[in-house]
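Sharing a structure here in C-alpha cells format.
The complex appears here without one of its protein chains, the remainder shown in place.
A, B, C and D are the chain letters, set down in written order, and residue numbers restart from 1 in every chain.
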Amino acid sequence: MKLLEVNSVTKKFGALTAVDKASIFINQNEIVGLIGPNGSGKSTLLHTVCGRTIATEGQILLQGLDITKQDPQDRAIAGMAIKFQLARIYLEKTVRENLLISLQAKETIWSQLRNKSLAKFEEKITTLADEFQLADYLNEFAKSLSHGQQQWLEIAMAMASDPILLLLDEPTAGMSPKERADTAILIKKASKKCGVLIVEHDLDFIKEICDRISVLHQGNIIATGTSAEIEKDPKVKEVYLTRV
Amino acid sequence: MLSVEMCWGQAGIFTFGQAALFGLGGYTVGLITKNSSITDIGVLLLMAIVIGAVAGLIIGIFLFSGKRVGELYVVLVTLAISYIFERLANSWTVLGSGNGIPGIPSPTLFGMEIKSIIGLFILAFTVFALILFICIFLVNSQFGLTMNAVRDDEERAEFFGYKRSRIQIVVFVFAAVLASIGGALFAVTESFVSSSMTGLGLSTTIVLWVVLGGRGTFFGPLIALAVLQAVNTKMQEVLPSLWPILVGLLLVLAMIFLPKGLMSLPATIRESLRKKSSV
Amino acid sequence: MSEKYLEVKNLCGGYEASQVLFDISFAMPRTGVTAIVGRNGAGKSTLLQTIMGFIKPTSGAILHDGKDITKISSYSRTRLGIGYVPQDRPVFSDLTVRENLIIGATRLPKNQRMNLDPMLEFFPKLADRLDQKAGTMSGGERKMVGIARALIGQPSLLVMDEPTEGVWHGVVEEIKDRLISYGKNNAILIVEQNLDFVTAISSQILLLERGVISQRVTTADKSELEQLRKKLTV
Amino acid sequence: MSAQIIRGIFDVLSLSSILILLVIGMAIIVGMMKVFNMCQGELVLLGAVTGYLCGIYLGNLWIGILLAPIVVGLFGLVLERTIIHRFYINPQGALLATFAIGLVMRETLRNRMSRQGTPVDAPIQGSIDIGGASLPVWRIVIMVVTLLLALAIGYVLLKTNLGIKVRATLDNPDLVSVSGISTKWMYAGTYAFGSALSGFAGAMIVPLQTLYPNLGYDNLILMFIAVMIGGLGQFAGPLAGAALIAVPGAIIGQFISPVTGQILILFLAIIFMRFRPGGIFQRGR
Partner (left out) sequence: MSEIKKVRFRRSAAIATSLAAVLVLAACTSGGSDTAASADNAEPVKVGVLTDMTGAFGIVGKSNEAVAKFTINEINANGGVLGRQLEMVLADSATDAAIATQVASRLVNQDKVAVVVGGVASFTRVAVRDVIADKGNTIYIWPASYEGGECSTNVWNTGSAPNQQVDPTVEHLLAEGNKTFFLAGSDYLYPRNILARVRQVVEAGGGSIVGEEYVPLDMTDPSNLVSKVLAAKADVLFEVVVLPGTAPFIKGVVDGGYKGKIAGTLFDEGINPLIGAQAEGLIGVQDFYLSVEDPFTKSQVAKFNEQHPEAAGLFSATFNATAWYRSFYLWKAAVEKANSFDTAEVNKAMDSVSLKDSIGGPVSFEPGTKHVNLQMYLGESKADGSNVILKSLGSIKPLECK
C-alpha cells in the first residue's frame, strides 16, 4: 500500500482551474519533490493534501484511508504534519513552548489541565532541539531566531508529532547555502521515519534530495520521474529549466 | 471581567456578550431566592455555574462548531445576544420587567447568614480570589499554552491536530461560567438584579477595561479596573457630564498610542526613549 | 550608458528589522531594457518595491531624470511616468479588463484616457474579453492584462516584476516582442528568472546576490553572459 | 379593510426604505471598505443634528438636508485622516476606536442638549389619501429618495471613472497607487463619502423621529446585521440585507407584538449568518 495517493485531484476557484486532474503518490520513507513555476498549482495541490482547501474532484488516500474531505485536525491526527511556506510559528512564545504546542496537540483537554504530559515531553523537546540545532535557544522567544532557525523550528514542530507524512512548503526559502545544506541533511534524516512531500522552487535542492520529482504546470502534472528523467523531458525543459 | 480576559485575551475570542451571561447568573439567583427559600451561597453559586455553563455551551457550540467563523461575526452575535437578553429582562414580567428583582435575601453559608458589608466583601473576595487562582493555574497549565496557540494562529493550531472548535467551546463555557458567577455574586452582595446589568453598557465597559489594561495580561485589566473605578467615582462628582466624553477620548488615545494597553506603557516609553537617543 | 534616466545610489533597505538590500547602485538610460536576475530571496522584488516607493529605504537615493524621488509617494512616481507590473496580483480581479485598462490610463490627459485602441492593437487577444472580470482569467492572461494596464499609461520607465512567470510559452514570445518594441523608445527595468528571455531583450543584466549587485553584464559581451549563465544554473 | 392592507404595504415599504437609507452609508464603509465602523450611528446622528440646526437657524430643513452630507462628509474626512486610517490593518482596533469615537460624539450631544429630545418638522407635512388610508408625504419622499439614491450610487460605482477608481482601490490598493492615484485620498474620500451618505440619511429621517443622542446608536445593531447578511466586499449586498430584515420585520410586526417580532428577527438573522457567512450573494469560495 502506498503511503499517500493523490488520484486525479482537481481544484477550481470559480472559473479558474488551479489544479487539473493531478495524480501523485508517495511511498514509505520516500522524498518526493513537487516543482513548477509560480502559479502552476503547486501550493494549491499541497493545500488539498493538507486540508486547507477541499478538492473539487478526485480522491486523496493516506495509508488507504480516504481523507479527501477531512478537516486539517483529523488529517493531523491521522499522521500528517506540515511546514508552511512562511514559517508559521508562535513568535511570542519561546522555542520550548513552540515545541510543546506541537507535542501536546493531541492530548485531551483534561490531561492538559493536569499538566500530565509535561514531564514526558521534556525529553522529547531536548532531543528535537538537539537534532535541529536549537538546543541553545530553548528559552529564547521564537521571534529572536534567525530566518533559517525559524524554518527549522517549524520543521522540528512538524516532526514532533512523529508524523507518517511530512509536507514541506518551500523549506529552504531565504536560507544561506550552509543552512540549505543542513536542511537537506535534516530532511533526509526525517525521511527515515516517514514519507516527505516537498514543494520547492530551488531545483538544485530538489534534485539533491528527492527520490522522485513531479513537475506541475498550469495545474497539470506534466512529468514525473527521477531527477535525471525529469531533466531529459522536453516539456519540462521548455517551461522550467531555462529559468533560474 | 476575568471572563472577557480569558476569552479574548487568552483565547482570542472577542466577545461583547459577557454582560448577558453576567445578567443570567444574577437573574438565576434572583429567581431562585424569590421562588424558594434557598439562600445557601453554595447552592446559589452552583446553580449559577450550571446555568452559565449551559448557556455558554449552547452559544459556544453555535458559534464555534464546524467551520470557522470570522471574529466580526462573533462580535456581532455576542452583541446581539446581549441586546436580546436586555430586551427580555426589560419586558418579561418574570424577570421584573425592567425593574429587576429586588430584595434578594442575604446569602447563608452552612445556615449562617452573611449580612454585614464586611462579610459580603469577604465572601465576594474569597470567590474572586479562588477564581483568579484557577485562572492563573489555567493560563499557566498546558491548556493555557493551547489557548494561546489557538489565539495566535487558529489555522496553524488545527494543522497540529488541535480540536479548535472543542477548545474554543470549552473556553467560552468557562468564561460564561465566570461571568455567571460574577452575576450571582453581584446579586447577593447588592441584593438586587436589574436589566441595566445585562446590557451593552456593561459589556462594553468590560471590554474597555481589558483594552486599557492590556489584552493577554491578567493583572493589566485588574489595575485598569481599580484605577478607572476609583477615578470614575471621583470624576462623576467633579465633571459629571464631561466624564463619559473623557472616557471615550481616553479610549481613542489608548487605541492609537497604546494598542497593547497600560501594561505596555513602560515598554513603549522605553522604546521611544531608545529611539530618541539613537537618533 | 551616458545618460542616467534612472539612477539608484547606495540604496540600503528592507523590512522592519531585517536588511535585504545592501548598498545598491546602478543607472539606466532613457531607452532600452535593464534586467535584474538572481535567486529567490536575493532581494530582487524588494529592490523594485523600494524603487516604486512601497518600501522606505534606510539610506541611499533614487533619482529619476536627475530629480530625487526617494521621498515621494508611489502615485507621484507613477505620475512622473514610472509604470509598474507587480509579481503578485498584477490586476484588479474584481474589475473587468476594460476597467483595469481605464485605471491604468489615469495619468494620461483626459482626452486620451478612454482610448483603449492602442492597447488592443498591442494585445489583440484582449479585445473580445474586455468585459470579463480579470479575476476569472488564467494566470498568464492576468499577467498580460497587468502589462497592458501598465503600458496604457505610456510610462517612460516601465518596471516589471517577473512578467513571464507562470505564463505559457506562446504568450511569453508575444510579451517579448512587445517589450522589445516598447524598449526602443522607453526605459524598461525588469526582474526575471527566465534567462533566455532576459538575454533576448535586455541591454544590461545585473546579478543580485543576497542583496548585493555582484555582477554587471552587458548583453553584447558574450563571454560575460556565459559566465553569468554558468553561475546561475549550477 | 382595504385601507388597512394599503397601510400595511406602505409600512413595509416605508420601514424597508428607511433602513436601506440608513444602511447606504454603512454599505460603503463597512461593506466595501471593511472597516467595522461602530460610529456609523453617530454619523447619522451628526447629520440629524446638522439638519436640525439648519432648521432652527436658517429656518429650512431643506438646506439642512443639503448641508448634512457636506458637514458629515468633511467630518468623516477629518476622522479618517486623523484616526481611522491607522486601523486598516487592525480590524479589532478599528472596532474599538470607532466605538470610542461614537461614544464621544453621543455624549457630547447629550451634554449640549437642553431637553430629552427635540422634534424636527418635515419640510413637507401632511398626508395623501390613497384608498382610504392617509399616508404621510414625508415617508413617501423618503422612499423615492432612497430608491433614487441607491440607483445613483450603484450607477456611480459601476459606470463612472470615479466608481471604477473606488472599486479598484478597495480591490488592490498598491496597484492603484502605481496607476497614479493616491490611495490615501481615495480611502479618505471613500470614508468621507460613506459618512456623507449617513449624514444625509440622518437629516432625512430625523423628522420622523425626535432628535436625541441615541438616535443612531439604537439602529446600529440592525444596520450591522443588514450589512453582514448582505455580505462584505460589495455595495448592493448590504442594501439587499437591509430589505431582507426590514420586510419580514415589518410584516411580522403587523401580526405579533413588535417586541417578540424584533427578537425573532434578530435570532433568524444570527442563524442565517451562521450558515451563510458570506451573505446573500455569497460566491463559491
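The criterion applied here is as follows: contacts are C-beta pairs under 8 Å (C-beta built on N, C-alpha and C of every residue); 3 or more make two chains touch, one makes a residue touch a chain.
Keep in mind that this is a model prediction, so the values were computed, not measured.
Asker: Specify the residue from the set A:K83, A:R96 or A:R180 that touches the hidden chain.
Answerer: Hidden-chain contact among the options goes to A:R96.
Asker: Given the contact definition stated above, which residue among A:A78, A:L138 or A:I164 touches the chain not shown here?
Answerer: Only one listed residue reaches the unshown chain, and that is A:L138.
Asker: Among the options B:F64, B:Y162 or B:F186, which residue touches the chain absent from this view?
Answerer: Checking the options B:F64, B:Y162 or B:F186, the one contacting the hidden chain is B:F186.
Asker: Since one chain isn't shown, list which residues of chain D touch it in the complete complex.
Answerer: Answer for chain D: residues 4, 7-8, 11, 14-15, 18, 110, 113-119, 121, 125-127, 134, 136, 208-210, 212, 214-215, 218-219, 250, 253-254, 257-259, 262 touch the chain left out.
Asker: Contacts of chain B with the missing chain: which residues?
Answerer: 87, 90-91, 93, 96-100, 102-103, 115, 117, 125, 132, 136, 140, 186, 190-192, 194-197, 201-202, 218-219, 222-223, 226, 230, 233, 236-237, 240-241, 243-244
Basically, only the chains that are shown with their structure count from here on.
Asker: Supply the minimal count of touching-chain steps required to go from chain B to chain D.
Answerer: 1
Asker: Roughly how far is chain A from chain B, going centre to centre by Cα mean, in whole Å?
Answerer: Roughly 41 Å, centre to centre.
Asker: Could you put a whole-Å number on the gap between the CA centroids of chain C and chain D?
Answerer: Taking the mean C-alpha position of each chain, the two centres sit 43 Å apart.
Asker: Rounded to the nearest whole Å, what is the centre-to-centre distance of chain A and chain C, using the mean of the C-alpha atoms as each centre?
Answerer: 33
Asker: Which residues does chain D have that touch at least 2 chains other than itself?
Answerer: none
Asker: Scan chain A for residues touching two or more other chains and write them down.
Answerer: Only 14 qualify.
Asker: Over in the complex, which chain C residues touch chain A? Could you list them?
Answerer: 18, 37-41, 87, 135-140, 162, 165-166, 168-169, 193-197, 210, 232-234
Asker: Any idea which chain B residues touch chain A in the complex?
Answerer: 138, 141-143, 145-146, 148-149, 152-153, 155-164, 166-167, 170
Asker: Please name which positions on chain D make contact with chain C in the complex.
Answerer: 161, 164-165, 167-168, 171-172, 174-184
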